[in-house]
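All protein chains of the complex are present and in place, except for one that has been dropped.
Order as written gives the chain letters A, B and C; numbering starts at 1 within each chain.
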Amino acid sequence: MISFASDYIAGAHPQVLKRLMETNLEPLPGYGEDLYCARAKEKIRAACGCPQAQVEFLTGGTQTNQIVISTLLGDHQGVVAAKTGHVSTHEAGAIEHAGHKVLELPQAGGKLCADTLREFVQSFYGDENHEHMVFPGMVYISHPTEFGTLYTKAELEALAKVCREYDMPLFLDGARLGYGLMSGETDVTLEDIARTCDVFYIGGTKVGALCGEAVVFTRNNRPAHFVNAIKKRGALLAKGRLLGVQFDALFTDSLYFELSRHAMEMAQELRAVLHEKGIEFYLESPTNQQFVILDDAKVEELKKQVSFSFWEKCDAHHTVVRFCTSWSTTREDLEFLRAVL
Amino acid sequence: MISFASDYIAGAHPQVLKRLMETNLEPLPGYGEDLYCARAKEKIRAACGCPQAQVEFLTGGTQTNQIVISTLLGDHQGVVAAKTGHVSTHEAGAIEHAGHKVLELPQAGGKLCADTLREFVQSFYGDENHEHMVFPGMVYISHPTEFGTLYTKAELEALAKVCREYDMPLFLDGARLGYGLMSGETDVTLEDIARTCDVFYIGGTKVGALCGEAVVFTRNNRPAHFVNAIKKRGALLAKGRLLGVQFDALFTDSLYFELSRHAMEMAQELRAVLHEKGIEFYLESPTNQQFVILDDAKVEELKKQVSFSFWEKCDAHHTVVRFCTSWSTTREDLEFLRAVL
Amino acid sequence: MISFASDYIAGAHPQVLKRLMETNLEPLPGYGEDLYCARAKEKIRAACGCPQAQVEFLTGGTQTNQIVISTLLGDHQGVVAAKTGHVSTHEAGAIEHAGHKVLELPQAGGKLCADTLREFVQSFYGDENHEHMVFPGMVYISHPTEFGTLYTKAELEALAKVCREYDMPLFLDGARLGYGLMSGETDVTLEDIARTCDVFYIGGTKVGALCGEAVVFTRNNRPAHFVNAIKKRGALLAKGRLLGVQFDALFTDSLYFELSRHAMEMAQELRAVLHEKGIEFYLESPTNQQFVILDDAKVEELKKQVSFSFWEKCDAHHTVVRFCTSWSTTREDLEFLRAVL
Partner (left out) sequence: MISFASDYIAGAHPQVLKRLMETNLEPLPGYGEDLYCARAKEKIRAACGCPQAQVEFLTGGTQTNQIVISTLLGDHQGVVAAKTGHVSTHEAGAIEHAGHKVLELPQAGGKLCADTLREFVQSFYGDENHEHMVFPGMVYISHPTEFGTLYTKAELEALAKVCREYDMPLFLDGARLGYGLMSGETDVTLEDIARTCDVFYIGGTKVGALCGEAVVFTRNNRPAHFVNAIKKRGALLAKGRLLGVQFDALFTDSLYFELSRHAMEMAQELRAVLHEKGIEFYLESPTNQQFVILDDAKVEELKKQVSFSFWEKCDAHHTVVRFCTSWSTTREDLEFLRAVL
């Protein structure tokens, strides 16, 4: 069945799979000490314009959030996030499982605003009882956000400014980073992110890989004994090559950007189809996720022909649903959708 | 360079990779709810002769040990293991990170003996202070063990008997299970394991897959909300298909057993080469890992031509090193070794 | 200096200390297995009108919240609380440190409302992704709340109803329970609490004891191996008698209620003094905490003569401060306050 259910419905971009094939029988050392990991790291540093960056590969998004946050926070600290942030809502309590509180702040369109952040932190330090409270120890944002929205460069810089004033690393979850960077409606580049954030990750799982996220520490701030921390959290792959080869492929000849650009063209087309059909938007995002309101009868009927995602109930008879494009979306998929909508 | 360094030096068995390729563009649901996961589970149940088994896929060995142990143990319990067990020594404290003690017992050849276990548990319950101690809540063994040794069927049954008397699940770490099952020196079958153990896993990472372990709960004893537990521990893959397709391939036409059999033939050949060269064995195992003693000059010289693993220092001038075969070892590799030894 | 800073400014009620003195040299078994613990439990069961109650003693409030919550929750669950609840704000992340999320809901006057709770839980189970989210596994309220407010019997029953529908234990933090029960503005009795809550605690630290809280499980629902859980969390006193003797004294001849009644008479007098002086209330509570707004100059001046607590900044020139009475407050204290205000 044609699917717009998510951006992880297909395997890997064919070029990624091809490289796994070509390197398959080479004997390589384990645990990420192979040459493909080294090459991929070098290419990522170059793409970020950040020669001093420390790059590490992990397998999935929740794992990455859990490990980055729990290794960067001190014992007395929690992570600040939007109330709708992925770590706040859809990670089964992975951060709390690691012993840290998510300090949830109000948001708009999934984004955390620098003023809200500053006010919160000021109020925290102004509270005479703050030694009995959870200290704001880092700030988590995602770009694109849960709702597909994007920070502007000015917004990112404003957040970074508050973070630096209060000595809180700024951590950007880039599970869908490629789609954000290739949106037609952004002024933010990968270099901007490397410059403003203390740590971020470049999502592979949703952007062309079978699995894998590349974490980038931009300030020589990778926690000591990081491999041990990964192992202890059950996340160290024996065959680290699986991640190294994929990211090496994704960052060769700008593949990561090219396949993201394709997904964004498909997203533009998707928006056009939805508008054309007069469907009400709940949130029309500048990236690859589009949220629309359908009446429940329509939902039931449509489900028989295409896949999409439940988002939330709107009222007794209407539902918000999500349509996603990705690197694997084709024009044929969109023509089919146009036909059945 | 020719490598006997470990059983995870190569990618995946070509047939596994072929199936990843063939299924790559099929749109599939995420999080292990795809048809390949379902098929693989069905085939594993059949191979185990255990139609009621509950099968779940995870990415790596330490992760699997951590998740199985921490979801099966009660708050007051720890896991009993050999002092040399993988969970005791080489997992960076992953079990303790999950809040549980590893109760380490003496071993012989890496194996835990039923009498030692019974004595320990009896003594625990005989201690009037045991409410202030960590309860033995499950028993961890590996097969093959860290040293490549194997339990006999009688030994497994004896352990299982003690486990049942004291209501402790018996958990078998099968990271190298295929190699154990295809050894010429075993009377233990996969069905025996499914019958005697409460939970075990069939290792993929070291036996033909890019990554992946298949956990088998044999007594309808999978912990409630297990997917949530996996997610919370950062271990849920968005593209569960990566594991499903691989295990589906491994359990089609007995591939898992055939590739394991090949590794064992190569191991027999390796033992022959080592004997032929008059090399002293530290431990000659019935499976794919062989431990020999080399003088340090020889180690240095040999390292230039083949890869192998440091195991431990023997004395001031000698070292124990490990040579492994795997599904990817070739006769040419062994001829090369014969030539350079 | 005269102090209204908190309800833990003095040691223990003299009668409590007298009993510690009288029993001091009796040789008694450790870890709460002494006769005074047994007697105190019996008296508490009687006072609660709940003969089947299981009573356990712990040392302080945060400890009690952490232990009760972390032993009653399943791995996949979090605790629902008001955004202003003590576990949400002022316990340094003790619940998250134990691996569980606090699911924070909107509140009014520090209270959680049954409708808000029901809506949240319904929405949770209505979300198709809820297996990837933290399950609401129990409900935490405090009575009196952080703001000194009280639930009515009808409100408690409405909360209990939702809790039962969704199989969530209702946990009441009674750090200041005596003051709530002896308020002139409540229709809730100790028996009502034992009847509507699944577990609650009777605060000693703030109500006449040197330290100590009595946890009451009302449904034969004390977690298995609870003593082990307490020990493992570092909270088991060798000299359990310290808690047993104190609670035995507090529940002999209704001392707990009498000293609470005195604190409430002092609170009434405090309100009268504050009104008489024309001081603006931020929140006039029915219990022993009163929140008023003072201009900052007044705060500075008053601080030289009496102790009180900072609550929060109101605006650039005004501050919310808290005055507390307790069992140790005297009429002379209030006369002094009247004189200096």
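As a working rule, contacts are C-beta pairs under 8 Å (C-beta built on N, C-alpha and C of every residue); 3 or more make two chains touch, one makes a residue touch a chain.
Bear in mind that the values here come from a model prediction, so they are computed numbers and not experimental data.
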item: Residue in contact with the excluded chain [from C:Met1, C:Ala297 or C:Ala316]; value: C:Met1
item: Contact residue for the chain not shown (choose from B:His13, B:His76 or B:His143); value: B:His76
item: Residue among C:Arg45, C:His76 or C:Lys206 touching the omitted chain; value: C:Lys206
item: Chain not shown, touching residues in subunit C; value: 1-3, 5-6, 8-12, 14, 17, 20-21, 23-30, 59-67, 91-94, 97, 205-206, 210-211, 228, 231-239, 241-242, 307, 328
item: Touch list for subunit B against the chain that is not drawn; value: 76, 78, 89-93, 95-97, 99-102, 104, 123, 126-129, 132-134, 310, 312-313
item: In subunit A, positions touching the absent partner; value: 31, 71, 74-76, 99, 131-132, 135, 223-225, 227-229, 231-232, 236
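Everything below uses one rule, namely that only the chains that are shown with their structure count from here on.
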item: Taking each chain's C-alpha mean as its centre, the one farthest from subunit A; value: C
item: Mean-CA-position distance for subunit C and subunit A (Å); value: 41
item: Geometric centre distance via CA averages, subunit C-subunit B, whole Å; value: 50
item: Subunit A residues counted as touching two or more neighbouring chains; value: 91-93, 97
